[in-house]
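To keep things clear, I will list the structure first and then write my remarks on it.
Left out: one protein chain. Kept in place: all the others.
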Amino acid sequence: MTADVTMAQAETIMQASVRKARELDLLMNIAVVDVGGHLKSFVRMDGAWLGSIDIAIKKARTARLFDMPSGDLGPMAQPGQPLYQIEVSNDGLITFPGGIPLTNGNGQVVGAVGASGSTVDNDQAVAHAGVSAFDSAAAR
Amino acid sequence: MTADVTMAQAETIMQASVRKARELDLLMNIAVVDVGGHLKSFVRMDGAWLGSIDIAIKKARTARLFDMPSGDLGPMAQPGQPLYQIEVSNDGLITFPGGIPLTNGNGQVVGAVGASGSTVDNDQAVAHAGVSAFDSAAAR
Amino acid sequence: MTADVTMAQAETIMQASVRKARELDLLMNIAVVDVGGHLKSFVRMDGAWLGSIDIAIKKARTARLFDMPSGDLGPMAQPGQPLYQIEVSNDGLITFPGGIPLTNGNGQVVGAVGASGSTVDNDQAVAHAGVSAFDSAAAR
Partner (left out) sequence: MTADVTMAQAETIMQASVRKARELDLLMNIAVVDVGGHLKSFVRMDGAWLGSIDIAIKKARTARLFDMPSGDLGPMAQPGQPLYQIEVSNDGLITFPGGIPLTNGNGQVVGAVGASGSTVDNDQAVAHAGVSAFDSAAAR
């Protein structure tokens, strides 16, 4: 059982996420981070927003740093809520959807995927396609 | 068709924005960034807020990084909205008005203008004057 | 003639650089930046140094920011030489080998490759393999 996302897995994730982006006619930045939250793989599709490079990476990093989808932090980070302004920590977090952890068969988080380039629903769908491909490959 | 804003175009933009600022009796910081979001030209009018130097530059950079007026991000970045706290990404974004992309005749964004020094409506008017001068020069 | 490195070109570069790394039995981090110095593509081979993620990216960025191999800055950046401590600018430059510009058929720099994970000679060889593949693809 892998304890870290591999380069081969990251490629599988990337291909699935890019395929999903093309299906949905989106231009995406997609990042995979490893078990330590460090960048493992990154792709920017031609014409994707320049400002989404950093956001895709930060979404993936946020998802690994807290072992939950980036968007799950959002409600707790609102004004008056317990984690208000958590985004300024860790050199910048993103607390809206588009970052999803990668979990191995033992339930250990071994990395995360982040996508940015469209609405948060689309970003989440593209990240999810990558996670699903990771899960499917692991199950084989 | 230019694929990047030129120094001559940046001067045209600056002159038009400063003229508009004087018409409206404003003291402005005005920045032009290039196709990569890098600073191309900058002017601070005498007496303009020191704190608006960075804001003018960040507005222009925000407009190029997302290929839309900086203020268009504002509603989506409010508490409870999908892009809440996006401002912590990219070493700091500004999501209120005053940054506007520069688009060439092919519909490509080739840079952006940012203005800061007064109300956001005034800032936007000054940035808009620069963009209009860019468009007029391109049309000639 | 492309004025910016494309995703397809970045993939060609990555494949060639990873192939070269495997030939030389190296574990590498490899980055491609675009015409604006922004991250276009990144891969970390399994087991490559974590500390080389940032170095690979900074090498590529340095090569684009000054339109020369990162190592060409090294001699000028030594103690007593004209560009001593230039590395503190631009949020961090790397002035040793491993970053090489990508130049199109018009002689325009459209991006750069950076590699880090071994000796600077090996890093340079891996980056060079990526640049050669870019040049070969462009020539076809």
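As written, the chains take the letters A, B and C, and residue 1 is the first residue of each chain.
Following the convention adopted for this analysis, a contact is a pair of C-beta atoms (placed from the backbone, for glycine too) under 8 Å apart; a residue touches a chain by one contact, two chains touch by 3 or more.
Everything numeric in this text was worked out from a predicted model, so none of it was measured.
Across the complete structure, the visible chains that the omitted chain touches are B, C.
Considering the full assembly, C:G37 is the residue among C:G37, C:P97 or C:G117 that touches the omitted chain. If you put the missing chain back, the residues of chain C touching it would be 36-37, 62, 64-67, 79-80, 82-86, 88-91, 93. Remark: the residues of chain B touching the chain excluded from display are 6-7, 10, 34, 36, 38-46, 50, 53.
Throughout what follows, only the chains that are shown with their structure count from here on.
With every chain reduced to the mean of its CA atoms, the largest distance from chain C is reached by B. Our note on geometry: chain B versus chain C, Cα centroid distance of 31 Å, whole angstroms.
Between chain A and chain C, the centres computed from C-alpha atoms are 25 Å apart.
Residues of chain B in contact with at least two other chains: 36-37.
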